[in-house]
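In what follows, a single structure is set out as structure tokens and then discussed.
The complex is shown incomplete by one protein chain, all other protein chains being positioned as in the whole.
Up next, chain A:
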């Protein structure tokens, strides 16, 4: 056999190695059956709201507007004043929980105000999730923050003001199995 043979094999191996490097970008050994999505398509799916406000939509509302919506769509389960009924209580003092008062309602337990908007948008009211407009959700968020004495009745809640609110229990959590 020619001495060239192993050399050719070596060149081939190098080519395979280079291909292998490219595979870190696009592994040819898996099926690749996903359809690429454009940013416009992704935007239709992306409902994540982050604590820094990323993902919040345009819109605004105040506690006054929110109170009317709350009484119409929320009070039957959460109580007229957010004290809880068939569904959980939402209103407590704006103080972190203690051993004597271990409340987990919004004002005492929830670390981020953005979570209120996000959760209402995902699933409230349970019989008709997705039926509220962004303005209505901002207004309900404002109402719940005001009822917990975290903002004033007249404060407007929108994509800029909501993430700036520091909840009383922001620093009340100890991450265990993951860092924040």
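The rule we apply is simple: contacts are C-beta pairs under 8 Å (C-beta built on N, C-alpha and C of every residue); 3 or more make two chains touch, one makes a residue touch a chain; residues count from 1.
Everything below uses one rule, namely that contacts and distances are computed from a predicted model.
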Choosing from "Oxidoreductase molybdopterin binding protein", "Copper chaperone PCu(A)C", "Sugar ABC transporter permease" or "3-oxoadipate CoA-transferase subunit A", the absent chain's UniProt record names it "Oxidoreductase molybdopterin binding protein"
Out of A:27, A:72, A:133 or A:154, the sole contact with the unshown chain comes from A:27
On chain A, the omitted chain is touched by residues 25-27, 30-39, 41-42, 45-51, 77, 86-87, 96-99, 102, 104, 106, 109-112, 114-115, 118-119, 122-123, 126-127, 129, 172-178, 180
